[in-house]
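Omission of a single protein chain aside, the complex is shown with its protein chains in their original locations.
Note that the chains are named A, B and C in the order they appear, and that numbering of residues resets to 1 at the start of each chain.
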Amino acid sequence: MPDLGKYAGAVLSAYAVSLALLAVLVLWSLWRAKRVKAALEKVEARRNGQD
Amino acid sequence: MASIWEYANPRKFMSVTDRVLPWIAGLSAIALVAGLAWGFFLTPDDYRQGSTVKIIYLHVPAALMAINGWLMMLAASLVWLVRRHHVSALAARAAAPVGAVMTVIALLTGAIWGQPMWGTWWAWDPRLTSFLILFLFYLGYIALWAAIEDGDTAADLTSVLCLVGSVFALLSRYAVNFWNQGLHQGASLSLDKEENVADVFYFPLLLCIAGFVLFFLALVLLRTRTEIRARRMRALMARERMA
Amino acid sequence: MELIVEDLSVARGGMAVLEGVCFRLACGHALVLRGPNGAGKTTLLRTLAGLQPPRGGRISLDREAMVYAAHADGIKAVLTVEENLRFWADLYRVDAVGAALEAFALGPLADRPAGALSAGQKRRLGLARLLVTGRRVWVLDEPTVSLDAEAVGMFARAVRAHLAGGGLAVIATHIELGLEAEVLDVARFRPRRVVTGDEDFL
């Protein structure tokens, strides 16, 4: 861990906030991707079952 | 010679992105981790800014992607309006939240950096103000997509909004510059130090920028895939209703 | 003047509702569209009126010769009957307000605010609008809704006079108007397979 001196709070909070935001964005995108994929597969299965 | 427009076909797009997405995601993770770690652990403090200079590795790439994200949406909107490729419109839709988050990161890291440096969280500096306005444009764009049910109508309307918004965002940029030129505090307080940063800061910064670009790309591709699937689902369900 | 429609397909909400519509209508003739609710009559008429682009096919019709009347009459409640008509007359640059009022027996109501009219009277006002446009092609969507027998008679007379003057009319209606009109059942043109604007995704 480097010595951040008197600005440690600022630097660490900047990194924490940014990485947290990026993580939320990624997780949200992945979660939605998974959900939509599952829903689509259900519809496709229903469709293939009919044909 | 295969035309670039082939990739606008949803099937082709899905199969190609299915193969390249893991690579882009992996590369972006490597570049991001390496760049940020290099910047955070291995670079010295700036003689004037102290350790806050490390914030640059988040702030500058995020700010770049905030603007480039909007430019990408503009390009995709134009492609949709001119060539009517659905994938293009959906990619613009997919990029908007990513761009908005980048704008927020740029604003927040800027504020956190500004607090010790300028002694205030927020100043109505032209650059900061422009980003705030850009964020408002992102919000409006996302809200308009969300408000309209029919996919093609939404794509048309948001594309025109993106076009008109780009012109007004540019205008606002100049208006804001003009409005606060008297208070502008000179380049020493500007965050844009690419021109005069020393090499020790420059190379990790470049790596971080590359990481953010790849990250943006990977996320937009992932989200575009989701939008394409949602659209396909909607089309299939409409077909079920008709049959 | 002739209205020719060739192989027209029309869509609503990105979904094709009619395909391969063909007809030809000469001066002095009317075409009555029939079909169950939701069959696509309104969509076809809106496409003819140029409000929405066709999915395919051709319409040869001079838009400058066409007037469209929809379910909603576009009547402003706070304007009087005459002011409502005067507006359309001015917009189309045709001065026939008096004749239009007379044809639909609106003369005594001319100074009344349109908001105070009954539903049937409003409809008559909406139809009187056709007479102040001077257009030769009428595209009418369910013009007789909420009209009583007498008013339907007025409307039929107005259509006959219009056709006699060399006009054309395409009318979607369920009521027998007593016109010598061709009847087109739009149910014939239902797309055989499901076609949507989302073809890329199917």
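Note that contacts are C-beta pairs under 8 Å (C-beta built on N, C-alpha and C of every residue); 3 or more make two chains touch, one makes a residue touch a chain.
Keep this in mind: contacts and distances are computed from a predicted model.
**Student:** Refer to UniProt and select, among "NADH-quinone oxidoreductase subunit K", "Heme exporter protein B", "ABC transporter permease" or "Dihydroorotate dehydrogenase electron transfer subunit", the name of the complex member that is left out.
**Tutor:** "Heme exporter protein B"
**Student:** Touched by the hidden chain, which of the shown chains?
**Tutor:** Looking at the complete complex, the unshown chain comes into contact with B, C.
**Student:** For a quick check of understanding: of C:Arg24, C:Arg58, C:Lys76 or C:Arg188, which residue touches the chain that isn't displayed?
**Tutor:** With C:Arg24, C:Arg58, C:Lys76 or C:Arg188 as choices, the missing chain is touched by C:Lys76.
**Student:** Please identify which residue in B:Phe40, B:Tyr57, B:Phe137 or B:Phe201 touches the non-displayed chain.
**Tutor:** Among B:Phe40, B:Tyr57, B:Phe137 or B:Phe201, only B:Phe137 touches the chain that is not shown.
**Student:** Determine and list the subunit B residues touching the chain excluded from the picture.
**Tutor:** 133, 136-137, 139-140, 143-144, 147-148, 153, 156-157, 160-161, 163-165, 168-169, 171-172, 174-176, 178-179
**Student:** In terms of residues, what is the contact footprint of the unshown chain on subunit C?
**Tutor:** These residues of subunit C touch the chain that is not shown: 46, 49-53, 63-64, 66-76, 78-79, 83, 87-88, 90-93, 129.
Note that in this section only the chains that are shown with their structure count from here on.
**Student:** With chain centres defined as C-alpha means, what is the inter-centre distance between subunit B and subunit C in Å?
**Tutor:** Computed from C-alpha means, the inter-chain centre distance equals 49 Å.
**Student:** In whole angstrom, what separates the CA-based centres of subunit A and subunit B?
**Tutor:** 16
**Student:** Using CA atom averages as chain centres, what separation in Å is found between subunit A and subunit C?
**Tutor:** One centre to the other, that is 53 Å.
**Student:** Specify, in ascending order, the residues of subunit A that touch 2 or more different other chains.
**Tutor:** Expected reply: no residues.
**Student:** Would you pick out the residues of subunit C that each touch at least 2 other chains?
**Tutor:** Not one residue of subunit C touches more than one other chain, so the list is empty.
**Student:** Taking the complex as given, what residues does subunit B use to touch subunit C?
**Tutor:** 9-10, 86-87, 150-152, 228, 231-232, 234-236, 238-239, 242-243
**Student:** Show which residues of subunit C lie in contact with subunit B when the two form their complex.
**Tutor:** Result: residues 13-15, 194, 196-198, 200-202 of subunit C touch subunit B.
**Student:** Write out the stretch or stretches of subunit A touching subunit B in their complex.
**Tutor:** Touch list, subunit A to subunit B: 1-8, 10-11, 13-15, 17-18, 21-22, 25-26, 29-30, 32-33, 36-37, 39-40, 43-44, 46-47.
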